[in-house]
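Structure first, commentary second.
Only a part of the assembly is drawn; its chains keep their places, and the rest are absent.
Chain lettering (A, B and C) follows the sequence in which the chains are written, and residue indices restart at 1 in each chain.
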């Protein structure tokens, strides 16, 4: 593929990728406009946009919209960064040491499928109803997902590259840092994408833990007051945050794991 | 069948071999020693009763049919595999794992795909804590040595097969281990590059006194490089021969390629290998 | 004057007219309280917070107060904050051909199993001589009832505001409510025993502020409602309409000590509210949501703080 062909292909990709959600939006507007769905359940996009503008101008339940967004982003990012870092570290360790794996196996795999709703009472008891609980709930799910991915990634390390590193004098930590980690990166990057999506979905559950700000709160509150257009606006915001972070992670992944599939 | 009972030995076997041309090597205790080593993969025995020893500064060339167990022997010396029978000893201690005293040039290069050529070459220095500038310096020097100047910042997937192989060699030369284990390191190289590097290996051995195990399929190469040639006919039944190579020093001299004893040895081994 | 700290849990999904006013207008501060509020989505989520001493006082429906107490939580009801005569309503789809309770036979009813919605539904069925076997009960959280109604998944639902209002806006017609069934429901203030017993001065200040809020509400309803209307993002008209729909009454502290509510000191067990709560206990037991009814029902009420406040106020 020549350079100009590549440029044209990229352009076509961006075009189709933009048109596809727009087509869905148009279909939705049509359905709403033709009155095919009750507006309290599927309001027209325009009504959602109006609600969004209202929130942007006047806030939601007395709190500016950007405060809600910022509160959620702060929770998610702290939990995500910490959870990913620890999860990757533990996952890689589990991949390398049968003992560590054996110790962590049952606790983490028993915990992973447990619905956040089932953990909320315990979290309230142990960590209160403040930020700690909310952040920890997201942290935990990110941690557990990243652990699975990092550990699985370790298996991709080729025997020869591990051996090569050892026989060039790499100590355990260096083998880890220079061979195991890079080999696991493809799976780690995938894990980061999946975990980000999950972190955002858990956000709502975490904001069930009490509190009056955050996108999760906004969605829960609007839905309990039946303000459907606000629910949709909140959901759309989460979706857009997810899309943006995912594209960022995918882009970073391609950069970071530049060698993948190149031979 | 034990090594002693084996028939048709055209040359002397194992430790009983006459002095290698590397002066002073024969008196010193062996750097490397296999004692009745056997090995099985998942219960399938692929070699038995292999004994040999290599002195300091010696180059032992390993020749043998594809799949006979050459790489497996190297893997045991490197400490990647443990003999399932007998013992493998390096420097008087049983080999229990890999170590920086034994460097390996892998048959399939085994480069770190995520590092540039320079980073690959300087890997051992990085592990030893060398600074950035020093690493770059050594990387450039070694890249030049194997004919890869200008490719320091390329990634392995941007190289040809032979170029990858040379990075694998440069990486070990940069580490300068006491024992080098080279698994067909020149198989993907053209004649000119190959001969240059063969001479380079000899020069390095002469300079550093390192011990080298060298796997090759080229009889010429074995004879030109090896102080002794280890011809592995059938390791499964423990059958192998050891040939002494008598070439005048200094070894790196290209003239040696036309030396009569070189040509004679080549012929003997060729016959033996084709039966 | 040094401020007494107190931690209050409230529900974001509820209409908290007086609390919003008391907080917003500085009534608590004026009475010497340093209030920290924690918002919760609903009553059940407050129980672990009470158990973990994360909050001192909580506003909740009477249902969770009974489940909490039955499960041994050291809590008691301080007073009934409001009574909602028509907040909980049975609405039906006119297209389903339901005019009266008897017509429910064979229909699909949305209920939140185990809640007051379920409790009301069983009473309504009983009144029409039906049992739950005569209808199809569809277990839904209140927020999911309007979509289910619009989607034609249920013919009727017995639930509270704002969800019931949402169905009415979609054409559903109310045919019964708390009052028409002769029941009561509403919200109570629940306190942790440790605070009720150990912090009399704090309780007195809280009750004083609340008393003032009630008086202000009577005197100037529009001004008081404005605080909560702003919180839930409604105009004054919208908010008035919602509150009217609930037919809310806020019993005074004097009423609280009457037989209609907590009962006069020593006569708690005979009060109407106690009978109602015991009815809930029996219902929860029958529904197997609690192991056993509390042995000491009287301990569910604690009127000592109100008595103390009223005594000091009359001085």
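In this text, a contact is a pair of C-beta atoms (placed from the backbone, for glycine too) under 8 Å apart; a residue touches a chain by one contact, two chains touch by 3 or more.
Remember, predicted model here, so these are calculated numbers, not experimental data.
**Q** How many times does each labelled chain turn up in the complete complex?
**A** A x2, B x2, C x1
To be clear about the criterion, only the chains that are shown with their structure count from here on.
**Q** What chain is the most remote from chain B, judged by the mean position of CA atoms in each chain?
**A** Comparing chain centres, C lies farthest from chain B.
**Q** Of the chains shown, whose Cα mean is nearest the mean of all protein Cα atoms?
**A** A
**Q** What is the distance in Å between the mean C-alpha positions of chain A and chain C?
**A** Distance between chain centres, rounded to whole Å: 38 Å.
**Q** Taking the mean of the C-alpha atoms as each chain's centre, how many Å separate chain A from chain B?
**A** Once rounded, the distance between the two centres reads 50 Å.
**Q** Would you please write down the residue numbers of chain A that are in contact with two or more other chains?
**A** Touching at least two other chains: none.
**Q** Chain A touches which residues of chain B in the complex?
**A** 78-80, 97-100, 102-104, 106, 108, 110-115, 123-124, 126-128, 155-157, 171-172, 175, 177
**Q** Applying the document's contact rule, which stretches of chain C touch chain A when the two form their complex?
**A** Residues of chain C touching chain A: 9, 12-13, 38-41, 45, 48-49, 51-52, 54-55, 142-143, 146-147, 150-151, 162-163, 165-166, 169-170, 230-233.
**Q** Which residues of chain A touch chain C once you look at their complex with the stated criterion?
**A** 38, 40-41, 58, 60-62, 120-121, 124-125, 128-129, 208-212, 217, 220-221, 223-227
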